[in-house]
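The other protein chains are all here in position, but one chain of the complex has been omitted.
Chain IDs A, B and C follow the sequence of writing; residue 1 opens each chain.
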Amino acid sequence: LPSNTAVAVDVGLLSPVSAGHDHIVSDSTFVHAMVTAEVALLRAIDAVRGEEPDEIDRHSAAWGWRGIGELVTEHGVDAGALAAAAVGSGNPVIPLVAELRHRGDIHNGATSQDILDTAVMLVAWRVRSELVAGLDVLERNLAVFAQTHRDRAAAARTLTQHAVPTTVGLRASTWLRGIRRSTERLRMLTLPAQLGGAAGTLAAFVEMVGDSAAAQLPGVFAAQLCLDAAEAPWHTTRWPVTELGDALTQVIDALGVLAADVTTLSRTEIAELSEGEGGGSSAMPQKRNPAASILIRSAAMRAPQLNATLHLSAALAVDERPDGAWHAEWPTLRELERLALGAVAHARNVVAGLVVHTDAIERNLAMTNGRIVSERITAADLGLSREAVENIIRRSDDGDLHAVLDRALADAGSHVRAVDLLDPVQYTGLAAKLVDQATDDGESKSV
Amino acid sequence: LPSNTAVAVDVGLLSPVSAGHDHIVSDSTFVHAMVTAEVALLRAIDAVRGEEPDEIDRHSAAWGWRGIGELVTEHGVDAGALAAAAVGSGNPVIPLVAELRHRGDIHNGATSQDILDTAVMLVAWRVRSELVAGLDVLERNLAVFAQTHRDRAAAARTLTQHAVPTTVGLRASTWLRGIRRSTERLRMLTLPAQLGGAAGTLAAFVEMVGDSAAAQLPGVFAAQLCLDAAEAPWHTTRWPVTELGDALTQVIDALGVLAADVTTLSRTEIAELSEGEGGGSSAMPQKRNPAASILIRSAAMRAPQLNATLHLSAALAVDERPDGAWHAEWPTLRELERLALGAVAHARNVVAGLVVHTDAIERNLAMTNGRIVSERITAADLGLSREAVENIIRRSDDGDLHAVLDRALADAGSHVRAVDLLDPVQYTGLAAKLVDQATDDGESKSV
Amino acid sequence: LPSNTAVAVDVGLLSPVSAGHDHIVSDSTFVHAMVTAEVALLRAIDAVRGEEPDEIDRHSAAWGWRGIGELVTEHGVDAGALAAAAVGSGNPVIPLVAELRHRGDIHNGATSQDILDTAVMLVAWRVRSELVAGLDVLERNLAVFAQTHRDRAAAARTLTQHAVPTTVGLRASTWLRGIRRSTERLRMLTLPAQLGGAAGTLAAFVEMVGDSAAAQLPGVFAAQLCLDAAEAPWHTTRWPVTELGDALTQVIDALGVLAADVTTLSRTEIAELSEGEGGGSSAMPQKRNPAASILIRSAAMRAPQLNATLHLSAALAVDERPDGAWHAEWPTLRELERLALGAVAHARNVVAGLVVHTDAIERNLAMTNGRIVSERITAADLGLSREAVENIIRRSDDGDLHAVLDRALADAGSHVRAVDLLDPVQYTGLAAKLVDQATDDGESKSV
Partner (left out) sequence: LPSNTAVAVDVGLLSPVSAGHDHIVSDSTFVHAMVTAEVALLRAIDAVRGEEPDEIDRHSAAWGWRGIGELVTEHGVDAGALAAAAVGSGNPVIPLVAELRHRGDIHNGATSQDILDTAVMLVAWRVRSELVAGLDVLERNLAVFAQTHRDRAAAARTLTQHAVPTTVGLRASTWLRGIRRSTERLRMLTLPAQLGGAAGTLAAFVEMVGDSAAAQLPGVFAAQLCLDAAEAPWHTTRWPVTELGDALTQVIDALGVLAADVTTLSRTEIAELSEGEGGGSSAMPQKRNPAASILIRSAAMRAPQLNATLHLSAALAVDERPDGAWHAEWPTLRELERLALGAVAHARNVVAGLVVHTDAIERNLAMTNGRIVSERITAADLGLSREAVENIIRRSDDGDLHAVLDRALADAGSHVRAVDLLDPVQYTGLAAKLVDQATDDGESKSV
């Protein structure tokens, strides 16, 4: 390998959403993962050949093997040089194998895609672990937040307009439910190793170790890496990648909803929420921007299209390895992983520091002078006809809904008074119960 | 409602992939589904109020109710007029409710989104059933096809070039596995009814029937419709839509792989496969195009971006109902459903009629004069050094690999002969076993 | 053609954004356009063969020709039947040609793609005209609006927070500039006819009329249709489609900004703008939603991904006509056209009825008690050090910026008073000039 690191371009500066979490998906990590896959294959072949465990360990230790579930890191292969060499061959495995062969006996029988797909899944496994751990903390914090503000009535808004009351706790529970669902989907993912040989028949392995041993090989290989065993080679059946992409996108979707609500409710005129540490401004000293939520939103606007590319790559797979669709996957999946890692980290910060401004909440709730509870007049059994109700609402356009309503109620002989009927706090329906259900689930889960 | 059907535009002409399956997702079906949701809500409210079953049936029969799992179709609401009226209000539920109220007592308490989301899920349920039924047939036919051609060796191609041999059966098994996975994902979908009221608190229902009855209402409502019960209102947690979109896209991805292989293998120069009934040409009388596969491919190129829009809509949801994200979902999901329905139907035709041209398969397999089995020389234990093997390959560039190899084997004192070593049929690895596993699964499933 | 209209599915109901404008891109229009292309080809062949104009007119009149720039509509071909027949052949031209041949002598030499691409461009031409006309009116109305509110100071918001003052007029001018740019791009589009024959060589035409006449044919054909003459067949160089898609998307982008500002500024707490006729709610009688802006936003969230499909179709074109990429274009482009038509129509309504609430504007502008003008203190030459300024801002967190600033100014011996310095109306920079420039351009353009 030439010592040319010129191609290892930095891209952190323009991606503040994912900054700080990139090492999990960095070039170095991918080189570690590819070498690990190669060494795991050595071990697996040794194993199906019936080598003694000691001998297998000795053999793989020479290549830096550190144990099942660990990445090989002391291999001395330079990521930058590998990246440079990958240009000509079209993928980094070809120069990696050449480099490793230079040093000793390394695989026959695996194809580039076996090694690279397996490396992608090794990295994905770590990304998933990191995400699930972060999301678990986030969910616990959100559950506490939701319980804390369980009964705080606030204006609900639909299509930008005040609708009826809701509660701060219910809103947080809704975020929590979406996030929890996405975490479950992450947990349920199948992340399989890949081992099929040049065209998915494992023919070279059959040649080397015979039919029966070759048939065991993919499972043994996966076990060395703590990855799922594939039911068959998946060179062109890319659901392991698209289901991963779907799940990552679902995480970002769920965080996007939280972020959209935080930025909206942080608006100067609304001011019901603020990030604990907002970002500053280079020109306007008074500003405190909901910077973390904004970065999450930027991820939410990008992720779906990245995921579309993963699906396209899957849908356009052809032959026994496609002419471009496979190559479009790697950088796209990595970027999606970076966005998910960054979005979770930022969301944890947002929730940990989220400030609730009860004065603003009360002011906003009161600002339509009871009209936010209009629906109740139509729903409650007040002895008023629909026409009467519509009249009341219409006549109250100038704001005196209480007076108009009291008059109508009196005319209808009702003892109900507007001040009770129009109290937003008394019209939050099942909000508290929904909060309890959402947070109970959380508690039972976290036990 | 005005009798104005001008907005009911036809779009079948430019979408031959989905033509013929559109009634499942037509405007009329959506009107049926919305009315059905309204009537189911009446029934559910009756039920939680403790009405007698007979009374509930009598009440709902007046609105055309036909039984659980059936759509109300005899409602007389004109889809075109409703579409025209939806423009001003932004969604079709508002004019529908106005129209229904005109006729009698209809819901209070539900919001437009409750009715429309539920209608979307009612339609999705039917789309899913249709898809699963079609995919089951497709899978069975593919399993038969794979078994029929289980041992037919053929050239595998990677990055467009002959790689090593595979079998026709293994290729079909690979299609089958991808398709089967997507079917499983369809089966596992949660398709919940939606019932939350204006802002997801069910406050109006509490007003009408009290806390405890209101809490039962969403479940009872869902049961009337044969839909899943939601754990909570999902007005802004849109995973029911995105998981549906992901699954539909995964179906199309899987069919896209089949279609890409069929179009490629139908190329005049390759000619290993042909569609039973290819499409003709307006200008070239000799042509038989793989028309169905081409239409499937057109769906495969479109679906991922439609799905991206669903994720965006989910990720940009804000407030208790968003200002545009929700509206972007409906037509997008419907188009994705149309593509899936059409792709499955076309794929069934393709597989049912697929012709295997064994003469072309044999010709192609032989065309590199044994070089397609080069990998075997490196994998087999022939007593040749790596350098020797590379030399053999290099020297055989003019095609006489058999002679060069025989010479090298003789020099190395091997008794192996090139004619055996380079026989493609003898280098298909575990292909037959992989076919059996894929098709056994299929059989056990279909029992 | 069978009389089977089952495939002509209605899709208006779930697309309120485009409802009412669909006839321009309906199936019937596309059939008109395809027939028109066929007849124009007859005329063009007649012309390059040197037929007399009278004879050409007589010949084409028999097919319903109505003159250059007009669509042939009296052809009796049923769109639904054609759509049904298109399924088997993969495109609607093949059954159309069969049907027309049934009736008389129709083209030889053109390929399906010639006719369909030309029809697509004929429809695009009409869509473009409709859009440009609508956008011109919209721009004029926006210019009037911007001038009317030219000097109305209002809070500018960045990253959701009050930043510094701007004006209502400047905001409208910004919308105007974006929209005007997109209109210019529409105007500059090249919309070429397509005529290349089976593989873009025009070989059949050479056979029929000779080299020299065949070379003139594409230009004469385009002239019959009022379309641009292509420099060469563009069967696989799809920039006419992608540039059209880019321009349509740019229109929708520009309208999306207007709509996002309107929905945001219509929020109950902000309330600076409202749509003249907002949409109602099925449950909450008091609501007035910015329904038209919301529909525009739904288009803005969908258009970019549709456009991505057009680019993919262009980028994946292969051979002399691709196996799926071409077919993915038609329905995608049509949907994008529908969105643009609908978005423009809704935007015209929004701007025509847009209500400015000056009381809310003033209230919002005043709500930070002068802090919205903080930047000015750092920019103005007040004899205060940067540290002093930062101190002032920091100490004024409780709202008494005026007092703190006056004290600091007095300490620094300045005669400037906070009440002047912090008057938002006096800190709108070049806003008025920018409005004048934007609206002058408009006037000069419209003359």
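As a convention for this text, a residue touches a chain if its C-beta (ideal position, glycine included) is under 8 Å from a C-beta of that chain, and two chains touch if they have at least 3 such contacts.
Remember, predicted model here, so these are calculated numbers, not experimental data.
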{"item": "Candidates C:Leu131, C:Ala156 or C:Ala271 - the one touching the absent chain", "value": "C:Ala156"}
{"item": "Selected from A:Pro290, A:Gly370 or A:Gly429 as touching the chain missing from the view", "value": "A:Pro290"}
{"item": "Option from C:Leu71, C:Leu122 or C:Leu434 whose C-beta touches the chain left out", "value": "C:Leu434"}
{"item": "Hidden partner chain, touching residue among B:Ala98, B:Val137, B:Leu159 or B:Val416", "value": "B:Leu159"}
{"item": "Residue among B:Val137, B:Ile270 or B:Val416 touching the omitted chain", "value": "B:Ile270"}
{"item": "Touch list for chain B against the chain that is not drawn", "value": "155, 157-164, 263-264, 266-270, 279, 281, 283-291, 294, 305, 308, 312, 316, 364, 367-368, 371-372, 374-375, 378, 389-390, 393"}
{"item": "Contact footprint on chain A, counting only the chain that is left out", "value": "6-17, 19-20, 22-23, 25-28, 30-31, 79-80, 82-84, 86-94, 97, 108-112, 115, 197-198, 204, 259, 263, 277, 279-284, 289-302, 305-306, 308-309, 312-313, 316, 323-328, 330-332, 334-335, 338"}
{"item": "Positions on chain C where the hidden chain makes contact", "value": "90, 108-109, 111, 156-160, 163-167, 170-171, 173-174, 177-178, 181-182, 185, 197-208, 211, 214-215, 231-234, 236-239, 242-243, 246, 249-250, 252-254, 256-257, 260-261, 264, 300-301, 303-305, 307-312, 314-323, 375-376, 378-381, 427-431, 433-434, 437-438, 441"}
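In this text, only the chains that are shown with their structure count from here on.
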{"item": "Fitting chain A to chain B on CA atoms, where both chains share a sequence, rotation angle to nearest 5 degrees", "value": "180"}
{"item": "Farthest chain (mean CA position) relative to chain B", "value": "C"}
{"item": "Same vs different contact residues, chain A with chain C, by half of numbers used", "value": "same"}
{"item": "Centre distance in Å when chain A and chain C are each reduced to the mean of their C-alpha atoms", "value": "33"}
{"item": "Length of the line joining the C-alpha centres of chain A and chain B, rounded to whole Å", "value": "24"}
{"item": "In chain A, residues with contacts to at least two other chains", "value": "157-160, 163-164, 264, 305, 308, 312, 316, 375, 378"}
